[in-house]
Each structure stands twice: as C-alpha cells, then as structure tokens.
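All protein chains but one are shown in place.
Letters A and B mark the chains in the order given here, with residues in each chain numbered from 1 onward.
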Amino acid sequence: MRIEIVKRPQHSALFSALSPFIALFLTLIAGAILFSILGKNPVSALYSYFIEPLTEVWSIHELLVKAAPLILIAVGLSVCFLSNNWNIGAEGQLIAGGIAGSILPVMFPDMQGWYVLPVMLLLGMAGGMAYATIPAFLKVRFNTNEILTSLMLVYVAQLFLDWLVRGPWRNPQGYNFPETVQFNASAILPEISSASGRAHWGFILALIAALLVWFMLSRTLNGYEIKVLGRSSRAGRFAGFSAGRLTFFAFLISGALAGLAGIAEVSGAVGQLRTSISPGYGFTAIIVAFLGRLNPLGIIAAGLVLALSYLGGEAAQISLGISEKSARIFQGIILFFVLASDTLIYYRIRIVSRAGDAVAKGA
Amino acid sequence: MTGTTITNGSDKPLLEASKLTKIFGTLKACDEINLAIGTGEIHSLLGENGAGKSTLVKMLFGALQPTSGDIAWKGQKVTVTNPAMGRSLGIGMVFQHFSLFDALTAAENIALSLDERTPLDTIATRAREIGQAYGLPVDPEALVGDLSVGERQRIEIIRCLLQNPDLIILDEPTSVLTPQEADLLFVTLERLRSEGKSILYISHRLEEVRRLCDRATVLRHGKVVGQCDPRSQTAASLARMMVGNDIHVIDRHPAEAAASTQAALLEVRGLSQKPRGPFSVSLHDINLSVRAGEILGIAGVAGNGQGELFEAISGEVLQERPDIIRIRGTDAGRIGISGRRKLGAAFVPEERLGHGAVPDMSLTNNLLLSRHSTDRKVFLTGGALRLVAERSLALATSRIVTQMDVRKSAENPDASALSGGNLQKFLIGRELDRNPSVMIVNQPTWGVDAGAAAHIRQALVDLARSGSAVIVISQDLDELFDISDRIAAMVHGHLSESVPIEAMNRERVGLMMGGVDHSIAPENAGTI
Partner (left out) sequence: MTMFEAILLTIATAATPLLIAALGELVVERSGVLNLGVEGMMVMGAVAGFAIAQTTGSAWLGMIAAILAGAAFSLLFGFLTLTLVTNQVATGLALTLLGLGASAMIGESFVGLPGVKMEALNIPVLTDLPYVGKFLFGQDPIFYISILLTIGVVWFLFKTRAGLTLRAVGDNHTSAHSLGVPVVRIRYLAVLFGGACAGLAGGQLSLVYVPQWVENMTAGRGWIALALVVFASWRPWRILAGAYLFGAVSIGQLHAQALGIGIPSQFMSSLPYLATIIVLVLISRNKRLTLMNTPTSLGKPFVPDR
C-alpha cells in the first residue's frame, strides 16, 4: 500500500475550513491511544483534560490568563509566517518585553500614578520590538537565516534575565530568591472581574490585537502585500513591494506583540520579574498560529484550545497522576496533525494498493 | 488513420504504440494514439503546444505510465515502468527542458543516466570521443550551470548516445538553438540515421520537419489526426493538419502617420550590469530606443541576458544612474517598478506563475498585483488605510476576461488553475487594460496554444499601432517576423543594433543571435 497525492487544480475551500477540526479530532484520538498505553481510562482522561477545566468559573479565568499571551504572540507570528519570515524567537522577544516593561516598577518603585501602566506596556512593546529588530536587520542586511538567529537570541535573553534577577535587580529583601521586588499596585495590570477570578486585561488586549491585525490582513493593501510577498517574493518584487521593508514590519509587529505579552504576563499574572516568566508561550504560540490557520480570528480560538491543554495537563496530573508534561506532547501532536490536514487543502490523497502496483510492474 | 504501420523497408517497426491513452484528472492528454517508428528513420511528431506530444513520449520513455494501451518494442509487448527501463531497452531521450543538474559537472551529469557503474574518468574520455565523432565538443569537467544552452543540449545528446540507444527521442531540440546551431544538429542527426538509428523528432517547426524527417505523425488535442511523408507536403498543408482549419494571420496594419515621427517613448542608454546570481548573465552597454507606433523585437537564445534586460527596464533592478533608462522623456533609472508604471510603462515577464502572477491567488487578487499604484483611486479606498476595493477589482477582472477571451472554469479561480494560454491572455490583458504607452513583454507566447498566441500577437500589434512603444523579447523567430517592425538580437548580454524587418531574414538574425554578425560589436553601440 502506498499513499499518493495529486495536486488539486484549485485549493479546496471546504478543507481550508475543516482542517483545524480534523486535526483536533485526530489529536483526541491520538490522546486516547496515549492514555490507554499509560493504563488510564481514555474517556475519563480526556474528560479531565479537556472538559473539567471548563466547568468552574475560576478555571475559565485561568484559561484566559494562559490564552492571552498565546493569542498576542500568535497574532504577531501570523504576520511573520504569512510573509515568509520565520520568527521563532518570540520567547526571547517576550522576555525582552517583560524586562523592558519592568524598568519602571523595579528601578523607580516610587513612581505611582495612572501613567505608570501605559508607559510599562509601551516599554514592553518597545523592548520586544527592539529585540526582534536584530534578526530582521541581520536578515535584510546580511542575508542571515532568521530562524537560527531569532532562536539563538532566545537563549541569550533567558540568560540575561537570569543574570538580571539574580544580580542587579534582585529583591534585597527577597531571601536571595531570584526575583525582583513585588510591583506596586499602579504597576499591576488590573483584573477584568476580580470578584470571580484572575483573568486580567491582557486577554482584552489580545482580542483587540487580533481584531486589528485581522482587519489589516483581510482588508488592506498592507495585508495584500504580506500575502503576496509570502507566497512569491519574485511576484512581490514585480508588484513593487519591498521584501526587506516587510521583513522589518513583520518582525516589529510580532516583536511588539510578544513584548506586550511579556509585560502583560509579568504585570498581570506574576506581579514581579522572575527567572521563568513563561512556560514556553513563545514556542507554543507557533502551534497556536498554525492551528488558527494564520488567521487572527482563528488564532483566538486556537489560543483558547492550547491554553486549555496547559490547564488540562495540570488537571490530569492532579486527578489521574499523569505528568503535566503530557500537555506538551499534546501540543506537539496537534501541530503535526494541523500540518498533515493542511495537505488536504491543496492535494487529493489516494491510497494505491500494492496489488495494483504489482500488476503495473508485472508484464 | 488507425494502425497503418509503415516500416520504412524492414518488416517490423522498431516501436509500435497502439491505442495509448493518458488521462490526467478529467483531461485526456493522449487519446488512443497509434504510432509506429521504423528502423533507421527520422520520424516526426508534429503538433502545437498542448497537443499531447510531451505526454506521449514520456509514456514511451517510461517517465509516465499510460492509463491504457500497449507499447511493442521490436515486436515484443513491453511495459516501460520507469526511465531506467526505457534506457535498458534502448530508448534514449533528450528533453526539451533539459534534465541537467547545474551544480554538477558534465561528466557527473552523464554518469547519472548510465545504469552501469562506470568510473567518472572513463565517462569523461568516452564523452570526449563521442563528442568528437559527432561534432559535439564538450568539456566533461565543466560545471553545467556555467554552460550555454547549446552546450547543455550537447551534453544531453552525448548522454543519450553513450547508452548506445536504438531509438533517440528529441523534444523540440531546436527551440533553444540559433538557425546555424540547428543546422549542425541536423548533420549529427542525419549521421545517426545513416548508422541505422531511429529518431523520434518532436517539433512544431514545419520547415525543419520537411527538411529532415522521413515520416510525420500529427497530433491535435491528444489525437492522431494524420500521418504523412512531410517531404511531399507543403508547410501550409502541414500547418492545416496541426491546427485544424483555424489558421491565424496577424493583421499588421500600418501605423498611423503621426506615430513614426514621434520621439522615442523608451530609451536605454549604456546599460551595463554585473551578474546578480550564481548562474545569471551580465549586461554590457545596452542601447535601444523605441518610438510610438512600433514593435521592437529582441531575438536570442534563452539565457543570453533577456531576463536581466527585462528586469532592468521594468525597474525590478535599479540602475546606477537615472539617465540609463528614459521612459517618455523622464529619467527613470533610479525609479522603482511602481514609479515606472506610473510613467505609463507596463511589463509582462516570461514566467507567468511566480513572477507575473501569484499561483495560489485569485484572478482579482492578481489583477491588483500590477495595478495597485497606477490605479489606486479605482482599486483602493479608505484613504491612508488603503482598503482593497473588491468590487472594482471584480468589475475590472470581468472586463479583461471578456476583452481577451480568457476561458476559466470558476468565477474567480486561482491563477494556477488557468491553462498557460488563458493565464497569459489575462496577464497581457491586465496591462492593456490601462492603455500603457510603453510595453515590454518577455516571451509572450511561450507554451501557449496557437489560438491564444494569435490573439496575443494581434493585441500587441494593435497596441503599438494605437501609438504605444512595444518591445517583444522572444525566442520564437516566426513570432518576431510576424509582428516586429525592427529586430535586434541578444547574445552573451550584448544587444545588437536593430535592423528593420524589411532588411531582415532568418539567416541574418541567426548570425546576430550567434554573435557573429558585425552589428553585435559592443564598440559601436550607442548609435541606434
């Protein structure tokens, strides 16, 4: 038996819409198999993974807390990936944003007032942008592969953060823990509805960002330029678009959004800067971007799904004794199935039996 | 026309195909084709683009599997499962789009198609010997990417001969050669015939088929429509068989009187440029000027700098000084492609998918590709937001589709879903739609069926006659003679002086393309 694929003359609108659902369905099946292998009842495992976290209000708040950075980053990444700029260093840009945004509350803790938070958010975006400029500049000016440079910069950012919170920014009263002072109240991103849970304004910012970027991508010449250059740089040049300028644009947008995610996480979810401010949101957002089919509206949904997998991992650890790291396997598997399902959009898949093959080879 | 096997003397045909059929999706590329090739004959397979010639020979060679039908080789029924099997039977193939590897040497390229494991040194020696014997000199150590098209073809042919085949299939071999190079190829082929080899010669060029071939099988729309001795036919009768009854004649009505006296609309002065990629060509002091009302044809074998010249004039590549390119009197050498379009210029590149159009984008989106800056008032709204006006785009698209008779299967299909001819009509129509005063087209009818080609050529002539300046870069000499007012030739990045069509003939243009005509000399350029 052999699998053959045949290009469709026209891409299939049906499968464009269906492919994320096919991928999710296949992921659930794979999950069920995985849980069976681990000796757990697959139905109850999947229930505690994907349903249980949605049954309580506080845990829906947690879902939004986790979805906010994923959506923010993935929306920026969609601009990058659509324009064929492979920024995979969003985790580093998130850290850079978290650091830059924390300058005010850590170095000038006496500053208090309504202006502190907006300045922090702007600094966070600026930090992410500045950090994303490095791979963009190296790509445009020196033709250096942005995948490798943006990724290397993640390690550099993590080490820099580590130095910062163990060294100059360490809380002098913090019993030597690697963390900064607790931010004062005016430097904390407020909760949406503090009575019911922890969800903060980061999620609202994520929704706004997704809507704005969706509008740009689907309605404006800018969005058109992104899609043209991403699919064919030569046709883009023929249209008079500049690939170099777009590379900067894409990295700046995604850097800004990753930086915003960073400072929103620090100021909204954590309340201080620590060595680990993100459980790999910058990488998980790559999965979110693809599961959302690089469409910001789809990314909102995909961000919620991936956030659910984090919560599900925690829930499964408590109720079933499965390691919460199983969530990362789920996330990886989702991306595989998304990519595989996308094949159906452009190709028909045929299964050729070995028997038929043998006949052809006989004679 | 079925099954009449003619065998040129011997009792059995060397190769006989019966009822060979190939279906791609819903398209019948080959429909019950019967073909018999005798020993020691040059058999021509005639047909225009899209008639099914390439599909047929790919099945004979094993590169494609037939949907149904049989192939008999030396009287035995065979199934050619892959090209290696074709080679071991004794079928050699010289591809139209060469199947060579740029990053490998000539000897390595040859080694790849030999099935036995011969050391490279031996291959190099044998390649030199065969090259000498058949008038095909090559350097086995040379990197193929650095070679000219003619040299590459020699490697293909030597590669084929080294396998000592009984049948050699050549797919449009002269489409990349100057007339003089083609003559040398014919000598080689006649010599092979005299040694008892059979040759299947695929072409749409009638004159060379009449001159060279013993028999011809004519294909149209995937079916055999005739078999004949081409020497007993006229070019006109062969053409009728090939394209049916609709033979298109281009109407070259005279330019309006005012046009010829006007100043040049497009001028290129002293354009020189270093190669930009590993295998690209440098340009040397190119000068040309085109006036309103005329078509300047630029002949040349592929890979002599035509693509580079196109990108320099279009503004995809900028020049060092503004005055190197002048469009309607404005120095445009430092202006980008959008700016040059705003000056009234329009461009249609050689590669349709991936240069002139984005393959997986719809026609309306592809319309915007070259029109967003010149027609921004029509296609963009919302001021600084620059919103795409889908409705205006749809209107303009349907206008172009009607104007150019673009046949499509859906309301707004992806560019890649159109056939080559229909997409090219759309891309030319996209530019004509804004009445450009300067238009440059690279290979306007490459791979386009005869009906669409005639439509496109007529549209270009009409554009020029309405007062625009047109440059047509083409490898197809017939096309250039059909529509040009003057013809120049490109070779090794040099452009010859142009010669009025009245003073031009095929031999002269051939010499110019080969770089032997005196008018190529770069020293006396700048005098056009």
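The rule is simple: a residue touches a chain if its C-beta (ideal position, glycine included) is under 8 Å from a C-beta of that chain, and two chains touch if they have at least 3 such contacts.
Source: prediction; values computed, not measured.
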Subject >> Hidden partner chain, touching residue among A:Thr55, A:Asn143 or A:Gln173 >> reply: A:Asn143
Original post:
Looking at B:Leu27, B:Ala84 or B:Leu395, which residue reaches the missing chain?
Top reply: B:Ala84
**OP:** Just name the one of B:Trp73, B:Phe98 or B:Tyr134 that touches the chain not displayed here.
**Re:** B:Phe98
Original post:
Just one of A:Ile29, A:Val43, A:Leu159 or A:Leu212 touches the chain that is missing; which is it?
Top reply: A:Leu159
Original post:
Can you list where subunit A touches the absent chain?
Top reply: 3-7, 81, 86, 88, 138, 142-145, 147-149, 151-153, 155-156, 159-160, 162-163, 167, 283-284, 286-287, 290, 323, 325-329, 331-333, 335-336, 339-340, 342-343, 347, 349
Original post:
What is the set of subunit B residues that contact the non-displayed chain in the whole complex?
Top reply: 62-65, 82-87, 95, 98-104, 108, 111-113, 117, 276-278
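We take it that only the chains that are shown with their structure count from here on.
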Original post:
In their shared complex, at which residues does subunit A touch subunit B?
Top reply: 6, 9-11, 219-222, 224, 227-228, 231-232, 234-235, 237-240, 346, 360-363
Original post:
In their shared complex, at which residues does subunit B touch subunit A?
Top reply: 25, 65, 77-79, 81, 314, 316, 336-338, 341, 347, 349, 351, 354-361, 365, 368-370, 372-373, 380, 382, 385-388, 409-410, 413-414, 416-417
